[in-house]
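Would you mind keeping the following structure in view while I ask a few things?
Complex shown without one protein chain; remaining protein chains in place.
Note that the chains take the letters A, B and C in the order they are written out, and that residue 1 is the start of every chain.
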Amino acid sequence: MTLSAPELATPTAGAPERPATAGPGRRWNAQAVLAVLPAGLLVVVAIVGPFVVPYPPRDVVAAPDLPPNAAHWFGTDSAGLDVFSRTVASTSNDLLIALLTAAVATVAGILIGLLVGMNEARRGPVGFLARGLSRTLDLAQAVPAIVVGLVLVGFFGASIPSLVAALAVVLTPNQGRLVRTEVLRVRGEAYLDAARLAGERPFRMVLRHVLPNSAWPALENATLVFGSAIVLTAGLGFLGVGLPPPTPEWGTMIAVGAPSAAAGRWWAALFPAIALAVSVFAMSALGRRLFRDG
Amino acid sequence: MTATSEIDETEFDETAVVGAPPATGQHLRILDVAGLTVRYATPAGPFTAVDGFSLSLRAGERVAVVGESGSGKTNACMAVAGFLDPAADISAERLAFRGQNLLSARRGVLPRRRTGMAVVFQDAMTSLDPVWTVGSQLRAVLRRTGAHRRRDADAAAADWLRRVGLHDTRRVLAARPYELSGGMRQRVMIALALCGRPALLIADEPTSALDATLARELMELIVSIADESGTAVLLVSHDIALCTEFTDRTVVMLGGRVVEEQPSDRLAELATAPYTRGLLECVPTLETAMAEELPTMGGAGGADATSEAGAGVPQAGAGR
Amino acid sequence: MSGLVRRNLWWVRRLAVLPVHLFVFAVVVFFLVRLVPGDPVRSLSGGQTMTPEQYEAAREHLGLSGSIVEQLLAFLGRIGRLDLGSSVANGTSVSAEMATRLPQTAELAVLAMTLSAAVTLAVGFFVVLRPGNPLSRALAGYARAAGAVPDFCLGVAAIFVFYSVLHWAPAPIGRYDSLLNPPPRTTGFPLLDAALSSDALLLGSMLEHLVLPVLVLVVAYAPMLMKLFIRSLSQSIGDQATRFRIASGASPLMVGLSITRRALPSSVAMFGTIFGFMLGGAVIVEQLFAIPGMGEYAVQAVGRADFVALQGFLLVVGAVSLVVFFVVDVIIMLLDPRRRPGVTVEEG
Partner (left out) sequence: MSTSATVQFSDVVRAFGRGGHTAVDGVSLLVDETSRVGVVGESGSGKSTLVRMLVGLDHPSAGTVEFNGRSIAAMLPDELRAFRLAVQLVAQDTTSSFDPRRTLRDAVRRPLEVLRGMDVAAADGAVDATLRGLGLDPQLANRLPHQVSGGQRQRFAIARALVVRPRLLVCDEAVSALDVSVQGAVLNLVKRYCREHGAGLVFVSHGLPATAFVADRLVVMHRGRVVEDGPREQVLFRPEHAYTRTLVDAHRRTGDRRGSVPA
């Protein structure tokens, strides 16, 4: 599967010099609007799309394999479902899964990363557990994400919650590793010593200094997690273990359209594929805008 | 390797000095800079880091460029060395090294070496390549200067280590930079810079991370090897005392401009610029250590020179 | 002698933890499979009523009898004998299946990764050294967009364009033309076997059938490597060490080697991860091109709720990935000795 764990798991050695620019005073220009607009449109489509589509996305509405025409803008698939309506209606399912996954994986990743990073060097059972957890995060890389997703969803059934849970299991380790690397960096910074000298208690210190300074890469990465989640959801759909048909979902649509494409009827697979790529692009552009300089 | 007292002739030939007097190296002007200006484009408009810097250096001469942070000293010298970012806008009336115009040199992503010119930087730990052994790094340079066979290069490398005072050559040659102490790394860096027998060595704050003892040792080392091989030295430093002790001439920079140029040994008597005088006064010495209060600079300093007039100790404490 | 030992201790130590990792992984797989809800015996019998004896026999057969500790020990014992059990669905030996399928996938993965690595090196240097060039900007953009177009989209598009429209590629079914006979099995790797059998027709057909899947994998995965390599290469070029190399007068070749050696470790790590992924996870490409590899097996196993087959699949994939990671770690430690265990680098 394309965008998957390795893509995300690149804790850059030595954090890039990124001064605290996330704060106020960021200037808005045409570029910024351009970065945020697609993601905004996507959300709008996801919310209102299912209500304004011309045909019911789950029903057979016309003859199968009609090429794009005035009545069916994107044509119909091999079962006679309207590709345009299904492509639009899929947005809310795919986006919802991806959003929830990105949120769960990021929050869990930050917590695990903090826990591991702060306790790894300790002696005693806490340190031992933290080191074990740290190794587990590394080992989690050994199995392809799509396979883990496949197994989990295959066994536990495909629904939005189970997909989110499975994808979160797959994607959390990367976020955790990313945060852990940052925590280890922050732990060496002199301002933690200064806080200790100011009498700060460990818990407050984590909250005030470690968390804000180490969670950043994971937040930036969250949009990539979002992209991976979309791609993985669609990939599972493509393999036939995603949301059960006739639920509109891009991966399932592409799977249905693939044999048609091999026979020269390109439209049933092309449009959902474009929708998929556009949403991943839109979100990564948003991520770059929100969490990076300039 | 024998120490020749003259610049390597084969290297000299490729940049034949046009119209230079056929004299000995002593009278040869090897570096000629006039009106050097370095600008950067910033969001807030163009920023001039160096403004009309001029300097000329004869073979074997040692010149210091002194200034505080933001004085443009490093920018000026790195422009000469060819190590400025391609984004920097460099212009000059003249910028020539051994008769070769340096301004026309194309600047790409990778800086180009200027034949006959070597540079040492402040931090040996980051300057030395961390993943290769010291021996391999020395060989990489020595193989280009005649020691083509590995055995010759190895012998020459060991020889150079001994010249910089590292006598445990077998261990040092096999070591990687992080396995050496700070002082040893600094010496390895000097050996690497000088073993290519450059005509000019540009040393950018070579000692500022070291304490006085080590700094002196290192400067003495640079000077003795440079003297032996007739290498000119351009020393860039904020340490005015060090500069005046180890060089022939001192150039003082402030805000991108040259404010003073004097023979080093008479800088204290001849200095006319108020900034130079202030700088000389400010340097903590064992003499001023006995004083009640250190002299501070008025408004002449850089961005930090806030008025000291009203500065006292904290008057209102917290606990009252 | 002791010097020899000390010099090699770093990779020996890394090798020594490999079995530990394998063991931990096996235990995790064991418990993961047992976490699956429902009774595998009941669901497999398809609702047929069983006598208690039949039921117990079925449990026994699946390794589900006895306490959890006994089950684990039996499970580990069987793994030790390389026996992965037999498929619940059709009774075939999982080990035997793996032995024929792993080479199929490995061949695909090795070809795709070799090509990706070559492309990455070439593109990386080009992009970093010629930043202003329009082609280099386009390539950099492609690398940044890594992953936005997933492999199944690329695969479907490739089949449409090169098979149905242009007719350049053969039908996306299997490894070779269905009219040809399979090569005699000598190494297990189909392409190698075909080459050894000197059956030019078969070899040609195989190569023809490989072009599209390999290209899809390269186009989908190489940008991830490229993105990372471009980043670390420009970091490495900007290093003080690079400047000092040039300043001290090393040859351009040596400067290039120095830059590359410092840039490579992070890309090598990513290479290993992607390679591991492909060995078990070229799932979608195998599905698309009907290649009988590991991924296809996993999809079938999930479809049939065949937990023995899946367990075996996970173990093989995990083991292969862990070995790949070991090799990657050793290569990284060779490139950058600071990463060897026990090496401390003082800061600053």
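As a convention for this text, a contact is a pair of C-beta atoms (placed from the backbone, for glycine too) under 8 Å apart; a residue touches a chain by one contact, two chains touch by 3 or more.
Nothing here was measured: the structure is a model prediction, and the numbers come from that model.
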{"item": "Chains still shown that are in contact with the chain withheld from the display", "value": "A, B"}
{"item": "Of B:35, B:108, B:263 or B:284, the one touching the omitted chain in the full complex", "value": "B:284"}
{"item": "Option from B:42, B:104 or B:181 whose C-beta touches the chain left out", "value": "B:181"}
{"item": "Residues of chain A in contact with the chain not shown", "value": "19-20, 22-23, 189-191, 193-200, 208-209, 212-213"}
{"item": "Missing-chain contacts mapped onto chain B", "value": "68-69, 181-182, 209-216, 238, 240-242, 244-245, 265, 267-268, 278-280, 282-291, 293-297, 300-308, 310-319"}
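Note that only the chains that are shown with their structure count from here on.
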{"item": "Chain-level touch network, classified as line, ring, star, complete or other", "value": "line"}
{"item": "Euclidean distance of C-alpha centroids - chain A vs chain C, Å", "value": "22"}
{"item": "Partner chain A, residues of chain C touching it in the complex", "value": "21, 24-25, 32, 36-37, 145-153, 155-157, 159-160, 163-165, 171-172, 220-221, 224, 228, 231, 266, 270, 273-274, 276-277, 280-281, 283-284, 287-288, 295, 298-299, 302-303, 305, 307, 310, 313-314, 317-318, 321-322, 325, 347"}
{"item": "Interface residues, chain B side, partner chain C - complex", "value": "81, 83, 108-113, 117-121, 123, 125-132, 137, 140-141, 143-145, 176, 178, 189, 192-193, 195-196, 198"}
{"item": "Complex contacts: residues of chain A adjacent to chain C", "value": "1-7, 9-10, 12-13, 139, 141-147, 150-151, 154-156, 188, 224, 227-228, 231, 234-235, 238-241, 251, 254-255, 257-258, 261-264, 266, 269-270, 273, 276-277, 280-281, 284"}
